[in-house]
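Read through the structure below, which is laid out as structure tokens, and then see the notes.
Of the protein chains in this complex, all but one are displayed in their positions.
Letters A and B name the chains as they come in the text, with residue numbers starting at 1 for each one.
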Amino acid sequence: MSARRIVLTSGKGGVGKTTTTANVGAALAQRGHRVVLVDADIGLRNLDLVLGVEKRIVFDLVEVVEGRCQLRQALIRDKRFETLAILPAAQTRDKEAVTEEQMARVAEELAATADFVLIDSPAGIEHGFRNAVAAATEAIVVTTPEVSSIRDADRVIGKLNERALPYRLIVNRVRADMVRSGDMMSVDDVCDILSSELLGIVPDDEEIIDTTNRGEPVVLAEASRLGAIYDKIARRLEGELVPFTRLDEPGLFGRLFAAFKAS
Amino acid sequence: MLRGTPEGLEFVFPTGSFEATAAALGERLAARPAFYRGSVATAIVAGEAPEPDAFAAFVNVVREHGIELRGFYGPAATEGLAAVSGIPFLGAPARQGTSPVADIERRRVARDSEIAITPEARSLEADFAGARADLAARRTKRTVKVTAIAPRIVIPVEAAATRYYRGTVRGGQSLQHVGNIVVVGDVNPGAELVASGDVVVFGALRGTAHAGAQGDRAARVAALQLVPTQLRIATCIAAGDSTRRREPEEARIEGDRIVIVPLSKSAP
Partner (left out) sequence: MREFASEVPAAPPQEHGRGRSIVITSGKGGVGKTTTTANLGAALAARGARVVMIDADVGLRNLDIVLGLESRVRYHLLDVLEERVELDDALVRDKRSELLFLLAAAQAREKEDVDTAQMTALVERLRERFDYVLIDSPAGIEVGFRNAIAGADEALIVCMPEVSSVRDADRVVGLLPPAMRPQLIVNRVRPHLVRKGKMLSVDDVNAILRLPLLGVIVDEPAVITATNRGEPVALDASSQTGSAFRAIAARLAGEDVAAPAPREAGVLAKLGALFRGRR
């Protein structure tokens, strides 16, 4: 049974694709799935940093594609999660080094021995984005409740529709206080504008900055609010119907949000 | 004997038995199959002309190892081998050694905004891949010990120019050189230096450095501040540690591992 190949994309840069890829991947691995994370941001690689494996990189995606090493030689096994591996991008190359067909083939090869392949897309909608999407059969669109970000997500969704790729939404960096005061859009507003199914709501939390700097997925911390939320996202990806924690309502568990169709 | 030069690999056949030298070279290539894959090479026949069969057999061996034999030098009597083997005859062997002017030219400060792979370093790429393939294979088989290898290429001191770079080497830039590399400035994370000789950074080395990339285990990496992401010497790889040091340090191979010692305490 071949793995699900999911690209995480956004259009807008800096909304949290890489952090989301790392943490959702870690959450899935923590639940026992075999997960491979692929960094498709050639030339601006960051997934390795966020996971703290940059010192262990020997081969990268471009060398796999060029046949200078085998795929399994390039994979870095995470020391904290038995079933998590990372395929890093190259830093000294650029995105034109890889074609869409090559990306698709690498992803297929990875999918043969994994349950989930998560592909971290670069920002934008250029060659790098197209490569990342070529490797996937479904998508997660990451956005923040902020005008520019939503507009870019909308453009990306258009591109995904062109390729008939199913997608769901993660709304990142929600600030409940600002939603309440009317200075930030609510999650409902975002979903309405993008007419998209919701996969997760992630609050803005300073915890993420520190864990990113230290290269430690937040699901590793005990009793972490963010860790619990990523775990829920993982469960929804498994198909479980998990109620959403509404952050923009007064009171944390103010309203249970009706769940959605299983994937 | 096998040499690395600015133009690529050189298979040198001195006077004496061609077959014996060819066999020895063949053994070296066979011991490390992936090491030289992708390199370009020339052959230099310094002695008498070999038998066509022996030459053709040698050419096949080279080809099997994925090395492109661009041509061969030799006395006039060897010209006929070109037709038999399909390898172009390049004439009499070129004069060895370099002039002082050429040396100075090469040592001229290179403050380029683009750091491209120099032609002489193209052969280095194959070595680099070979070294890492070795490590990856060890990691997959979970063997911890590094296989000891003798230095395979002797680079004559006169021919090993030092590439001298002033300024910060930025993330994503790659400096590759057959010879030593000296940087006056920092080497940022995400930058890589690959040298067949030593690597010296008169600044902070925060990126990745690979010294002895063609197999010279005696190569060193030294820096005023040695805080690399990763260090490689020949086929040994070590992850950097993040402790900040206060003094210049040098990395070298001792036994099977890379060790780091303060420069003040380092033996030559």
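The definition used in the following text is that contacts are C-beta pairs under 8 Å (C-beta built on N, C-alpha and C of every residue); 3 or more make two chains touch, one makes a residue touch a chain.
Just so it is clear, the structure is predicted and the values come from calculations on it, not from any experiment.
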(message) Just to verify: which one of B:8, B:50 or B:172 makes contact with the chain not shown?
(response) B:172
(request) For the chain that's not shown, point to the residue among B:190, B:215 or B:240 touching it. (result) B:190
(request) Please pick, from A:112, A:209, A:228 or A:241, the residue that touches the omitted chain in the full complex. (result) A:209
(message) For a quick check of understanding: of A:49, A:69 or A:84, which residue touches the chain that isn't displayed?
(response) A:49
(message) Under the stated touch rule, tell me which residues of chain A contact the chain that is not displayed.
(response) 11-15, 18, 43-44, 46, 49-50, 91, 94-95, 122-128, 146-148, 151-152, 155, 175, 178, 183-184, 206, 209-210, 212-213
(message) Under the stated touch rule, tell me which residues of chain B contact the chain that is not displayed.
(response) 113, 168-173, 186, 188-191, 206
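The criterion applied here is as follows: only the chains that are shown with their structure count from here on.
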(request) Mind checking the centre-to-centre distance between chain A and chain B? Centres are C-alpha means, answer in whole Å. (result) 40
(request) Mind listing the chain A positions that touch chain B in their complex? (result) 43-45, 54-59, 63, 68-70, 72-74, 91-92
(message) List the residues on chain B that touch chain A in their complex, please.
(response) 129, 132-133, 135-137, 139-140, 171-174, 189-192, 229-230, 237, 239-240
